[in-house]
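Missing here: one protein chain of the complex. Every other protein chain is in place.
For clarity, chains are labelled A, B and C in written order, and residue numbers in each chain start from 1.
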Amino acid sequence: MADTLISVDLSESPLTNENIHNRWHPDIPIGVWVDPGDEFKIETYDWTGGQIADNDDAADVRDVELEQVHYLSGPIGVTGAEPGDLLVVEILDIGAKEESQWGFNGFFSKQNGGGFLTEHFPQAQKSIWDFHGMFTTSRHVPGVKYAGLIHPGLIGCLPDQKMLDMWNTREKALFDTDPDRIPALATLPDGGPTAHMGRLKGEARDKAAAEGARTVPPREHGGNCDIKDLSRGSKVYFPVYVEGAGLSMGDLHFSQGDGEITFCGAIEMAGWLHLKVELIKDGMAKYGVKNPIFKPSPITPKYDDFLIFEGISVDEAGTQHYLDVHIAYRQACLNAIEYLKKFGYSGAQAYAILGTAPVQGHISGVVDIPNACATLWLPTDIFEWDMMPNADGPVKFLDGSIDVPLAPDL
Amino acid sequence: MADTLISVDLSESPLTNENIHNRWHPDIPIGVWVDPGDEFKIETYDWTGGQIADNDDAADVRDVELEQVHYLSGPIGVTGAEPGDLLVVEILDIGAKEESQWGFNGFFSKQNGGGFLTEHFPQAQKSIWDFHGMFTTSRHVPGVKYAGLIHPGLIGCLPDQKMLDMWNTREKALFDTDPDRIPALATLPDGGPTAHMGRLKGEARDKAAAEGARTVPPREHGGNCDIKDLSRGSKVYFPVYVEGAGLSMGDLHFSQGDGEITFCGAIEMAGWLHLKVELIKDGMAKYGVKNPIFKPSPITPKYDDFLIFEGISVDEAGTQHYLDVHIAYRQACLNAIEYLKKFGYSGAQAYAILGTAPVQGHISGVVDIPNACATLWLPTDIFEWDMMPNADGPVKFLDGSIDVPLAPDL
Amino acid sequence: MADTLISVDLSESPLTNENIHNRWHPDIPIGVWVDPGDEFKIETYDWTGGQIADNDDAADVRDVELEQVHYLSGPIGVTGAEPGDLLVVEILDIGAKEESQWGFNGFFSKQNGGGFLTEHFPQAQKSIWDFHGMFTTSRHVPGVKYAGLIHPGLIGCLPDQKMLDMWNTREKALFDTDPDRIPALATLPDGGPTAHMGRLKGEARDKAAAEGARTVPPREHGGNCDIKDLSRGSKVYFPVYVEGAGLSMGDLHFSQGDGEITFCGAIEMAGWLHLKVELIKDGMAKYGVKNPIFKPSPITPKYDDFLIFEGISVDEAGTQHYLDVHIAYRQACLNAIEYLKKFGYSGAQAYAILGTAPVQGHISGVVDIPNACATLWLPTDIFEWDMMPNADGPVKFLDGSIDVPLAPDL
Partner (left out) sequence: MADTLISVDLSESPLTNENIHNRWHPDIPIGVWVDPGDEFKIETYDWTGGQIADNDDAADVRDVELEQVHYLSGPIGVTGAEPGDLLVVEILDIGAKEESQWGFNGFFSKQNGGGFLTEHFPQAQKSIWDFHGMFTTSRHVPGVKYAGLIHPGLIGCLPDQKMLDMWNTREKALFDTDPDRIPALATLPDGGPTAHMGRLKGEARDKAAAEGARTVPPREHGGNCDIKDLSRGSKVYFPVYVEGAGLSMGDLHFSQGDGEITFCGAIEMAGWLHLKVELIKDGMAKYGVKNPIFKPSPITPKYDDFLIFEGISVDEAGTQHYLDVHIAYRQACLNAIEYLKKFGYSGAQAYAILGTAPVQGHISGVVDIPNACATLWLPTDIFEWDMMPNADGPVKFLDGSIDVPLAPDL
């Protein structure tokens, strides 16, 4: 039996837990140590640290304090790990906490970060997803049921000071190109009271908090990649930058679509991971690795019948963009939403499905100037009903009486 | 037995074939007609119309005349098809022409269109791929062998005048933002001598040629989507804009990776398609369809063991970009190339593999500001050797004596 | 959260637990009730009720008391279920008990039941398998690792008296054709002291024990089918014979190959199931169902690269049998064992792999007189090493220093 090295109590604030942190900094002390070859478990909060409740009111999503995120469990030290090594992490299993068999999906208000389709869904909305063993359903989105492709949205090792400085420099440069933009172009170190630097205290804490990188973006070390396929059963090779590696993780998702388009985003949950670690000495140079690489799991849900939607890089106003995959994928998503509405779903329900179900987003063509072509792969087996086109036209399966709760702020 | 409605003779110029065209225009006459429910075959040239030869000299790729492309077979009329319908096309089979059991992959010179990694591979290079039944190998890229995921890179219906005008307007607007750029931001109608308007002749031909859209980008009708999964066995629902639909296609690929990153691009070949057509009357409105949608084939190669590479939207110079999936995917591709080089491949060979093998490109995260995260899924079963990382480090399987031919022009 | 309706304490004898039984009889009282639509959990012993220990001595497998098996949890009543209905059981999840993260595989002595290859492996042997999250490995069988395809070996509803009588009559008739055979042709009701009739006591218990069918074979109600694909995530339609249905189950397997050829047999474990039940009223007649039918899980391990071995119905002595699939499959298994021995496995290790890994056994041809043809599909991804044939011949990966413990009795 694997020991639980980091525990979390969902009834207490993550700010009181010394094995939690929410910024990246090399000075965050490693609190627990393991050896190569060890198996162990750790627990995690949901990414917001418990700000969102299992109810039908989206006010908590509207009012979420994003400066708190993401609450990570770690850093975990691996004896013998040195800069330049690859830390091999086998994710042997992941689950929701026994007392918390539910998750949430939200659209943030455009005032508070928004999401991929924030121009179309500018207000805060929330759907709750109940877990039934390996499956999930939502009382706010009838007619769909999925097996979970459970994964940590965020996982990686501590940066060293040089890498941290590089992150801060380049992100500040981008931010400065439009500092008043809402939402902002980047989230910068803020040193504020909610910067949780683990067991670092006093001046050392304040210095680290002032320069600690936010956990929002994915970076060289992995971090907030939100890759749905980095799931239970996968084997990941992480770059190591500091002695002991300092592995941290959190932001567990029960299920998510490629792109995590709703931003909040996946079906977010608190839970636990069962891990095993090994080292490849000097692996970064040996294999030319800059960002993590991974072998996906042998055990994932089989949703392999699809209806596929195309999108090109012409935006909603008809303006032509140059090979812009971001816009092309947005069009593919909007096309899928329009399609689903014909069967009775509200736009918000369709958006929630694309964010939470194991949809695939493929970069199909990126060279045929001036249009990128992206495809959104909608798995058809997640629906209770037959959603394929036919000569008779679509059947409205839903009457609109149920929708995703909305909390206005505009 | 299905009749062959359009034949091509690879020993003759496509310009002499009345059932071929290389521009999009509603006035291009429909030459062959079928009824809903019909099965039929058509033949196609490779997209360049035979400009590239099966040899070890990349000069033809360097000197290719891109104003000629793409040579399409069609338009095919479907009786009863009206604007607003969906044309349902079942791709019952596709193959290479019996006398032409090979294909090519090329990198265009940066002077002549370039490709996804043109800054890294600025000169013309060419690899030749031989077909062995369902499989392909290349004398220029040892150690890999794939079953073909054969598909038309380009397929769609004729636009009406209104849609054509919209295309031309928006692409011209983009082009005009940087008219001297090389490569250009968009390819505009040119009315030149190589504009092949099918059986349209004289003044009517000249007028149509002058405003006929180039076939390069994917657009609302589908067109040059280069979606590898729109393969033999798939069922596609195309928007119809003109009476009779006017379905055309070409640019057959024996195999391709997501993104078709080498631009020329896939394993390009001449061949034939076996098709069946049906109609969904008024289907565009019924299903809210703007771009084509499709159901992929039940019969595709099983390459489902992967090594996955991550990329983020920080470019090669270290500059931070905002949620730019194009850059993120480029980084993932470059990471994969660096990895493959450790096993002895040249950069050009690795690039050719990413362009021709059934790699997947996923839009993994598009909301975690400021970094998009894209993943490149490299199928491991295409390699003769074990390419997974291990504690011993990579083995050099290749000694560099073989490479992809290059024809300099810089 | 689903409630646990039946608990088991692994430190206590199953004979003391009123929600356990080990014979089939309509008089066994239903102890717990649920409604259609309910979700709930139940716990189970391993099939032997704890007779086998996690150690390196096969004496417990040699000396196992088979008259005790199988210990089942139930019967569970479903309100409204009537004879002729179909009971729809969704297996939402299954797991090992937290305190018991291991399982066992054994070959019974030929004196005590034997197994599929008992002539080749006549003595008792035992391998222990440790669970690592979703995966398992054995200290007795190096070089293999599998994700679990976890399933109940035994599940079904109580028979009514008429069906019970039919079972007893036909099995007695077979037994009587060779009553002295070892192993016996069938296990008949024995009424002995280890017949556990749940909460039935006194005379009623004795009467039921005397005629209660043994749990060994699969029958019309399902029962001991040992179908590896009836796993977590599957949806099963069971015939109902008595008021309330009376669903019971046990004999959990972490992993098993088609045929469960080692008899003891799979990786046997104690654990829990999370279930949901529904009814199809009069479903047996509506759908013509005699034996259970099921839809397999959307989430199963992906072991889809195989090396396939053929076998025909000529036995080890060279005698020709008529379309005998049993013999053909035995030959395919023996062929696979010979193959694995070339890589250094002992015969017992190879046999244990075929019994525990998700191998497939296909009935490939049953009409080409006089030979049946069966195929054994060995998944290659379960091995640490490359097990495919090549021109150089096999590499011996194992030196024979480790083997499966044996406890002699012959």
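FYI, a residue touches a chain if its C-beta (ideal position, glycine included) is under 8 Å from a C-beta of that chain, and two chains touch if they have at least 3 such contacts.
Just so it is clear, the model here is predicted, and its values are computed rather than measured.
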| item | value |
| --- | --- |
| Candidate in contact with the missing chain, chosen from C:Y45, C:Y237, C:Y303 or C:Y351 | C:Y237 |
| Contact residue for the chain not shown (choose from C:D229, C:E243, C:D381 or C:D403) | C:D229 |
| Which residue of C:L10, C:I280 or C:A407 touches the chain not shown here | C:I280 |
| Absent chain, residues of chain C that touch it | 86, 115-116, 166, 170-171, 173-174, 183-187, 216-220, 222, 224-229, 237, 258-263, 265, 278-281, 283, 286-296, 305-312, 314, 318-326, 329, 331-332, 335, 338-339, 341-342, 360-375, 388-391, 393-394 |
| Interface with the unshown chain - residue positions in chain A | 302, 304-305, 381, 386 |
| Hidden partner interface residues of chain B, rising order | 1-2, 39, 91-93, 98-99, 101, 132-135, 147, 232-233, 274, 276, 297-303, 381 |
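Assume only the chains that are shown with their structure count from here on.
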| item | value |
| --- | --- |
| Rounded Å distance, chain A centre to chain C centre (Cα mean) | 40 |
| Centre-of-Cα separation between chain C and chain B, whole angstrom | 51 |
| Chain centre separation in whole Å, for chain B relative to chain A (CA means) | 32 |
| Residues of chain B engaged with two or more neighbouring chains | 305 |
